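Of the protein chains in this complex, one is absent; all others appear in place.
Right after this comes chain A.
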Amino acid sequence: MTGINKVCVIGAGTMGAGIAAQVANAGVPVLLLDRAADNGENRNAIAQAAIASMLKASPSPFMTAASAKMVEAGNIEDDLARIAECDWIVEAVTERIDVKQALYARIDSLHVPGSAISSNTSTIPLARLIEGRSDSFATAFLITHFFNPPRHMRLMELVAGPRTQPAVAARVENFIDRQLGKSVVRAKDSPGFIANRIGAFWLLTAVNAALDLDITIEEADAIGGRPMGIPATGIFGLLDLIGIDLLPLLRDSMQALLPPSDPFHAAIRPLPIIETMLAAGTIGKKSKGGFYRINREKGKSREAIDLTTGLYRAAIKPGPVAADLRSLIAGRDKQGAFAWAVLGQTLAYAASLVPEAADDIVAIDRAMKLGYNWKYGPFELIDRIGPASFTARLHAEGAHVPAFLAAAGDRRFYQGVDDELRHFGIDGTYHTIARPDGMLSLEDVKRTSRPLLQNAAATLWDIGDGIACFEFTSKVNAIDMATLALLDQSITLVAERMKAIVIYSDAANFSAGANLDTAVKAIDAGDWDAIEHLLGEGQRVFKAMKYAPFPVVGAPAGLALGGACELLLHADAIQAHAETYIGLVECGVGIIPGWGGCGELLHRWTAFGDLPRGPLPVVARAFEIISTATVSKSAAHARELRFLAPSDGITMNRDRLLFDAKAKAIALVENYAAPLPPTFRLPGPSGHCALTMAAEGFHRRGMATDYDLVVSDALSQVITGGEKDIMDVISETDMLALERRSFMQRVRDPRTRMRIAAMLETGKPVRN
């Protein structure tokens, strides 16, 4: 099985362009085709416009501006024969079978055997798509259903038909998994596949229930969101996010494709409220409003639609909702009735789809978790409720109990036995859930072993092969004295008994950085010694880690901010998930990086900066990045910012991160030598002058506040080397002392406290 070295995406709409961008993000060249533009000389204008608009979007489908260069625009009329250059052809044209079939007829005549062809259809069965096609086409054809936006949504449903060559499907699956970083769920060739079929049913059922029970949309979202492990957008917030116009489209295609016996039809009824909103063009976030809107005429106040009147009114704050799922659905009030109406029907519907939509429950649960960001899949939710009581209640209410649910009886859908996790199968027995090659889950380690070290903030695990995993466990994985203490102990332990450390967290975000809560308490107590002690300990432990006699690999995903970024900069190597947002954001809260981050970033720019020579360019670049609290928009962007070194790795698939980081650590073990401390040649007061001029320019233009100037001056003092002359050689210890001095000056300033407090309260920097 060979790899995929070039891809052609046909259709430069949101999905096609987004898929092309993700292929480009993987560093693979892609040809993006759309119709030839009718007017003007530039026949590639449509595909080109799609690329240009993606570059402008925020967040962009591209991980870096450079990725966009991997996408070549073309048009179907002139360039379709160029599919011969490509190993995989993805069709993402409009969702009409006649359009797709006409295109396939042309592809069929040009297609080179050996390359794969797939459709991004979200509803049309594969069997219909390949009607009339050659055997060569049909054996190369499959469905690859991405979710919007393809860069950020982790789910990809793959449907292989009876004629699809298994090797072709495996080759595409492997590429999408490892290089595009998507979690591939194998679905059956049934309408809407898995996630959208359940998702559409769930949304319609919830809207119906809210109308029937006279529940406000705020209440519906409060009940149907967090307590069920569903994002806080709940139902109506999610409809606003995806676009209310999508719901009727999904509903209508399901209605047309599903047999009359399918329970989906029962969820379909006239929804005048939605028809009215579509007519008014209030279709969610992409328009001027949806179920919710911000009324700018009323001082940016939040408003919501009243489901009874269809008019906007001030948003209300719903009352408390039982956090426990079982007590929530058992409740005899409106809340309980709504929760049960939604969950009872949705979970029962999901249970009816085995094996029609998927061979097993694992695929269904993964599809809902990855496609709709549910914390638990439908079967995990049934396990939480209790399968027996769930089924009993359905029975008691005279609802249909799917055969698969009845077969499970009082058995749970998942069970852990010894080292294995198993799931209940369609044959009535349990099956081991196997981890694919190249995936290592900290969850598995935790289920089968005990921590090497543990305190309130962190845990050290043995993940095999002599590699230890240092895991943050505090709230938002914030770093405080306990974290540092455990890291210090871990260094001693690993030096004695193990070979390397990987720093990692299963959480969505690696770490929000130093614990600001503790900091603000110490500030309020005037306990400057405590703050300076924390600062000194961070410096000491991070350097101890850097110069430890074994390799350390940082494995971030999501946010890695402030102190967490500084920690990573002290690692021997970083293996980052592609979606890593890393930055030294200290200036935003009125301080400067004090745990060695200034020196480490300067060193990286000196070593790999590729900047002009002389004392200022490196310093100016580091100043710009730190003073503006720049956070990378991806791991690839972090590499441009030099938070990642050229030798650091990027893992596209989140599920593969820990495995890759461990492999990197193992590779570093042999012949490991700790790094030598860097020395610095810095421009001193002259450089400080130059940076001051730049900062004052920003201030005059209104782009920096008064206190920004003060903070950036403190930073500038550090990274230009303080009072040192340009001829002096500055040591790493000197840099730490400079950081410490500037940090302690800033932390005592009331304006810094104001910034930290605002960050803790609102999560946003205050512009004082």
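We take it that a residue touches a chain if its C-beta (ideal position, glycine included) is under 8 Å from a C-beta of that chain, and two chains touch if they have at least 3 such contacts; residues count from 1.
One rule holds in what follows: contacts and distances are computed from a predicted model.
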Tell me the UniProt name of the left-out chain, picking from "Spermidine putrescine ABC transporter permease", "MBOAT family protein", "Thiolase family protein" or "Putative thiamine transport system ATP-binding protein".
"Thiolase family protein"
Of A:Ala105, A:Cys689 or A:Val729, the residue touching the omitted chain is A:Cys689
Just to verify: which one of A:Leu405, A:Leu616 or A:Leu715 makes contact with the chain not shown?
A:Leu616
In the full complex, chain A touches the hidden chain through residues 612-617, 683, 685-690, 693, 697, 700-702, 726
